[in-house]
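The structure is given below, and queries will be raised subsequently.
Every protein chain except one is present and positioned as in the full complex.
What follows is subunit A.
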Amino acid sequence: MSDPITFDQRELLERDLRGQTRVLKRLAQGASLDEVLDTLVEVAEESRPEMIASILLLDEKTGCLHNGASRRLPDFYCAAVEGVKPGPNVGSCGTAAFTGQRVVVEDISTDPLWEAIRHVAAEASLRACWSEPIIGSSGEVLGTFAMYYQTPRAPTENELEFVSSSANLAALAIQRVRYQNSVERERAMLKTILNSVPDALISGHLDRKITHFNRSAGRIFGYDPEEVIGKQTAFLYANPDDYDRLLKMRFNAEQGETLAATEIQWRRKSGETFPGEIVGTTIRDEDGEPLGYMGLIRDITDRKIAEAKLAESQSKLVQAERLAAMGQMVSAIAHESRNALQRIQVSVDVLQYEIEAGSEAREDLERISRARADLERLHDELRSFAGPIQLNTSAGNMAETWRQAWTNLRVSRADRDAELVEMIPDVDLDCHFDAFRFEQVFRNLFENSLAACPDPVRITVRCQNMDIEGVPSLSISVHDNGPGLPEEIRSHVFEAFHTTKAKGTGLGMAIAKRLIEAHQGTIEIGNDGNDGAEFVIKMPRA
């Protein structure tokens, strides 16, 4: 600039400068892009009242121009310009956006660039227009800043400088706001991702004070983030040793980067503990300096339950297979033995006709006969314990079954003072069951009581209606007046070959349990104290 600056020019420069400062202030205050661009138009028009300013923004996706800001352009004009596609002769702005160069049109009414929308400009009384493309930092066109006049005229040097600096300011504002928007979008996306992680994601400083606690962490541990941010993670561990152990293992920037999946017992806010698997890593800045740690904790309660169930069913399967194999063997032995027992039996029966009653030889024969009976009983028990069970169920009365069992024991209690007492007021004793098998259950229970109790023996059967998980059931308690079950026996009472009796196979209770379970029922030791042993059977009625 060779000419000296006049007073008016100086005043204009100062106004421009003040205006631009206002724009920058709005930007710094975090105003929206619309607000900032509106301020830019406002201050431009305030310092140059004869001028009408307009900002158009180029849509990256569509490549069309849209109104960014204008205060004094008539609506119909804005509507006509809205969505226009830049091209080599699309008015001042469309051409500037297309070429990336400033376009100066001194008389709209004659300039060929305005051919297409000359009449709209005429209607809006617009006669001159210079438009400066708004260029981003990497050279891309972001939009245009235009100055319109209502008389044909050429731009002054000052006006050209102004349009250029205004476009630069607009570029700054657009880029700044777009960057801010993209950062915010990214933050929102990250937040969404973090909150969508189904596992507890917890990050902490090097001192293990919590810096982030995602939504799943809140759900799993039961804390709100504000309750835990800034606290050391120790309170999340069910066992303080684990907190220290993890520090030694991995939560220690010196030790390495990652913590391989480790199973830990954790504690919820409610105090409840749960198994969780943690994977962790050290968080580092760009220079590799450790900033803190991050851990991802998965609640594996359900998995543990599933694993336990699987292990249980596998062990049951193995047990069932063993029993099946044993069952086959026992059945085979029992069958072969029956023929041998038959040979003994028939010989004994024949000899009974030939050997005089009351003789010593006859007593020997009785002993052989008893041994045969014992062997047969043993085989029957082994078969009940290990052989296949096929229930032959029908509707029946439970009391009749235990009375039958008691009656069948009359020989073994012939010289005993033994009494069976029933306490079954108002109880429905009808059940669907295999009466033969249940008689076996009662026989085994009664035999045990007869063996354990000194005279007078008093065995009490009590029944109760009950409802087990919605299933109408019958509870039957068999209680004797003996010494009760010895402590060391209690946990083994249903196991095979555990016996306290001098005689017997030790299969009685194991068989009882197996037969009852085959009926979907249960048998347990009841209130067993000094006043005798009690067993409680619970049977679904149907």
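Note that a contact is a pair of C-beta atoms (placed from the backbone, for glycine too) under 8 Å apart; a residue touches a chain by one contact, two chains touch by 3 or more; residues count from 1.
What we mean here is this: contacts and distances are computed from a predicted model.
Per its UniProt record, the hidden chain corresponds to "Response regulator" from the list "Substrate import-associated zinc metallohydrolase lipoprotein", "Response regulator", "Transport permease protein" or "Amino acid--[acyl-carrier-protein] ligase".
When the whole complex is considered, the residue among A:Q342, A:S394 or A:T407 that touches the unshown chain is A:Q342. Within the whole complex, the absent chain has one touching residue among A:N195, A:N239 or A:Q352, and that is A:Q352. Within the full complex, the residue among A:R208, A:R298, A:R372 or A:R462 touching the omitted chain is A:R372. Annotation for subunit A: contacts to the undisplayed chain at residues 335-336, 338-339, 341-347, 349-350, 352-353, 372, 376.
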